[in-house]
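Every protein chain of the complex appears in place save one, which is left out.
And then chain A:
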Amino acid sequence: MDIGYLYIVISPCRSSRNHCVRCENLSFRDEKPNLWKEPKFMALLVFLFIPFILSAQSIKPENPIQFKIKNAGITVDGTISDWEVEVDFDPKKLAQSSIRGKANPESIQTGIKLRDKHLHGREYFHIQKFPFISLESKSFQSKGKNTFVGIFELQIRDVKREVEIPFTLSQTGKQQKFKGEFVIDRLDFGIGEKSLVLSDEVRVIIEF
């Protein structure tokens, strides 16, 4: 089962053989205490978890993902507005940190509606078959004050590739703001075909 963003949240629970309520396996092996059947216990568990969930910072960012691609010598600016990200990032504990994101390519906008519709099609994002783009951190490295490089696994369509994303973090109190930019070759992910006018390289800007 794909447990999506909750992986970050429940992973500690997994180690203690507990399961998330969204998991398919709701029959638990540790029958003895059988506290799971107690509503009060469940309520307590929910209350206990709420602060934990909040600390994992599931965000639906206001800013869309931006991308830029050259088409016939002109830079086309596009966005993907429907996306969310799960952040558990501590600059002092990079090994334990994680960032995961998921974007819906159906929300792509390039300023021309018919072009956007075409980008949904099988030559490009093929949204019927691949409704999400995902990004998942593998490791982080500090590159100076508030500057990092993350190795991420990016999946577009059915292609997964590692990408290196340099990013900055600005922190005000508990609020974290990230900004990263990277370049991909769209052909690596089967996005369209080689073109005389459309560049292979796409610059992606993520801010949340």
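The criterion applied here is as follows: a contact is a pair of C-beta atoms (placed from the backbone, for glycine too) under 8 Å apart; a residue touches a chain by one contact, two chains touch by 3 or more; residues count from 1.
Convention: contacts and distances are computed from a predicted model.
Visitor: Which listed name, "(2Fe-2S)-binding protein", "Cytochrome c domain-containing protein", "SusC/RagA family TonB-linked outer membrane protein" or "Sugar ABC transporter permease", is the one UniProt assigns to the chain that has been left out?
Guide: "Cytochrome c domain-containing protein"
Visitor: Touching the left-out chain: which of A:Lys68, A:Arg115 or A:Arg157?
Guide: Answering carefully, the residue with contact to the hidden chain is A:Arg115.
Visitor: May I ask which residue of A:Ala72, A:Ile151 or A:Leu187 touches the chain that does not appear here?
Guide: The one listed residue touching the chain not shown is A:Ala72.
Visitor: Hey, which chain A residues sit against the chain that's not shown?
Guide: These residues of chain A touch the chain that is not shown: 71-74, 76, 110, 112, 114-115, 117-118, 121-123, 195-198.
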